[in-house]
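Shown here: the complex without one of its protein chains, the others still in place.
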Amino acid sequence: MKNFINSGDIINYQYLLNEINKHKNDKSDLSFIGKNKVIGLLFFNPSLRTRLSTQKAAMNLGFKSIVMNFRDDGWQLEFDENIIMSGNKAEHVKDAAKVISQYCDILGIRAFAELKHKEIDNSDKIINSFVKYATIPILNLESSIAHPLQALADAATINENINTNNPKIVLSWAPHPKPLPHAVANSFINMCKINNYDLTITNPKGYDLSKKITEGIQIINDQELAFKNADLIYAKNWSSYDQYGKVLLNDDSWIINENKMKLTNNAFFMHCLPIRRNVVVTDSVLDSNRSLVIQQANNRTYATQTILKELISNEK
Amino acid sequence: MKNFINSGDIINYQYLLNEINKHKNDKSDLSFIGKNKVIGLLFFNPSLRTRLSTQKAAMNLGFKSIVMNFRDDGWQLEFDENIIMSGNKAEHVKDAAKVISQYCDILGIRAFAELKHKEIDNSDKIINSFVKYATIPILNLESSIAHPLQALADAATINENINTNNPKIVLSWAPHPKPLPHAVANSFINMCKINNYDLTITNPKGYDLSKKITEGIQIINDQELAFKNADLIYAKNWSSYDQYGKVLLNDDSWIINENKMKLTNNAFFMHCLPIRRNVVVTDSVLDSNRSLVIQQANNRTYATQTILKELISNEK
Partner (left out) sequence: MKNFINSGDIINYQYLLNEINKHKNDKSDLSFIGKNKVIGLLFFNPSLRTRLSTQKAAMNLGFKSIVMNFRDDGWQLEFDENIIMSGNKAEHVKDAAKVISQYCDILGIRAFAELKHKEIDNSDKIINSFVKYATIPILNLESSIAHPLQALADAATINENINTNNPKIVLSWAPHPKPLPHAVANSFINMCKINNYDLTITNPKGYDLSKKITEGIQIINDQELAFKNADLIYAKNWSSYDQYGKVLLNDDSWIINENKMKLTNNAFFMHCLPIRRNVVVTDSVLDSNRSLVIQQANNRTYATQTILKELISNEK
């Protein structure tokens, strides 16, 4: 694996899921893998799980980590080509990426969608600029349009909990007061496609995700209908894709609560966190014994370990 | 020791003081203690000594540290229960604490009093929420009402310097332009009580600390009277507790200077730092050979080492 930008960069998804299981349960010393190697972690946005689990994964493999909150710690970066840099951007990503490549062995980047211009976000400009100019493997810590490390941890969590043959998985839109990016939903859908899961998406009218992503997946606008016989409810808010970045619905009609969960086949509940309690989901569902959210977060560490191992092996 | 939140969590204070002495003077390799273990340090407020000495202590014991300036690096946390999270708080401490517990082995929290609502500060909401929901030991790096690591380093410093039998210790309020929390003073008093020190508090009228804390301790409003025959002056500003969070006195009448120190029994001078020179104390007193402030700061490292060792031993 040269870089890890999208779920599609994984050649053998099932192999990695087995690897995650090994990393989680076999506590033998793996510190030789990253010995004398450095992972740079550049955060353009806030992060709790990704920040900590990536550092933890790095430690478990013997890597050293250098963390930068890029907007404050470094220089504002220019991403456009052939530009006269007379504004407030002090450094071009072309130079920054080449320079950082000399100090680090792997570079993780977190850069959310700004939700202003669909085409800019869809080009995943920040992370792809680093891919273009860096000479070391790039690790996606959530980009404008993809969060494949989350999806890999989600797949591991599904693997650990659902033994049913061909479980019915429902990705349900849920309310949120602020406009959120599409990255988590996109990567969850891609992961389900790769693993041939039986996926249904349910979201209000106006909230359909990019057709490129949802192609071949059933979208139902009636949430309660979608929940029937589900084995897993994966909740996530996202802003409108058609009316790009807009919040169209601002009531609690799509909250996930016990009554809706009763329509399911005693389904598990998943969410990537952070989650707004009693907005996205009621306390009673989130704190129930069918909720897998804490386990999902734990699996982030082991998912990241397997990817770091793949990225550094390719380097040798 | 399950958590270290207050001085009262220490079962045998004298044993720990002996341990501090050993950690300070015996430089043998203790890196086996924290091998492959991670300390998470969450700062909700600025910190110099605590930030550096805790990382140094962790290193000396072989722990890895992950530091987060929580307000900027992570998500705004909600601490109230059963709330509809539709405001600006993106994550509930209930979830954050459980998640972080999976990445770390010990979690240090620094969260000052806001000095707006006495009851909220007295409930020590932030650190106690982490105690409630985390599944790993919690270390107090200064909470709303307590700074027991500082008090432990203070006790070690007193031990190293004062051989007098039953020394007279005076905790003196001192001026400061801004309203400050009560945590350091509270923990110093508690530590003195635990060690049966002969403690006198001197502060202006209106500046009495919580009666629960000062119970059984003499409070004198005449600073010069209090200083007579003192063996140790421990200076600290705090805002009013009765008129909660208010600055009532804004002149230099309570500054600690050479003339006042002359009233003492050649007393040592202590302060937790940071200190405003020529506001709290004159340069001449702070820079005199009776000032122990730099030594106090040094002892923070060794005090923290002993507590980290206690916390991780309990874990096994």
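Residue numbering begins at 1 within each chain, and the chains themselves are lettered A and B in the order written.
Criterion: contacts are C-beta pairs under 8 Å (C-beta built on N, C-alpha and C of every residue); 3 or more make two chains touch, one makes a residue touch a chain.
Bear in mind that the values here come from a model prediction, so they are computed numbers and not experimental data.
*Asks:* Which listed residue, B:53, B:129 or B:223, touches the chain dropped from view?
*Replies:* Selected residue, touching the omitted chain: B:53.
*Asks:* Tell me which residue among A:83, A:225 or A:248 touches the hidden chain in the full complex.
*Replies:* Checking the options A:83, A:225 or A:248, the one contacting the hidden chain is A:83.
*Asks:* Given that one chain is not shown, which residue among B:8, B:87, B:177 or B:206 touches it?
*Replies:* In the full complex, the listed residue that touches the missing chain is B:177.
*Asks:* On chain B, where is the contact patch with the chain that was removed from view?
*Replies:* 43, 46-49, 51-53, 55-56, 59-60, 69, 72, 177, 273-279, 283, 286, 293-294, 297-298, 301
*Asks:* Residue by residue, what part of chain A touches the chain that was omitted?
*Replies:* Interface with the chain not displayed, on the chain A side: 36, 38, 40, 64, 66, 68, 72-75, 78, 82-87, 89-92, 94-96, 98-100, 102-104.
Basically, only the chains that are shown with their structure count from here on.
*Asks:* Roughly how far is chain A from chain B, centre to centre by C-alpha average, rounded to an integer in Å?
*Replies:* 39
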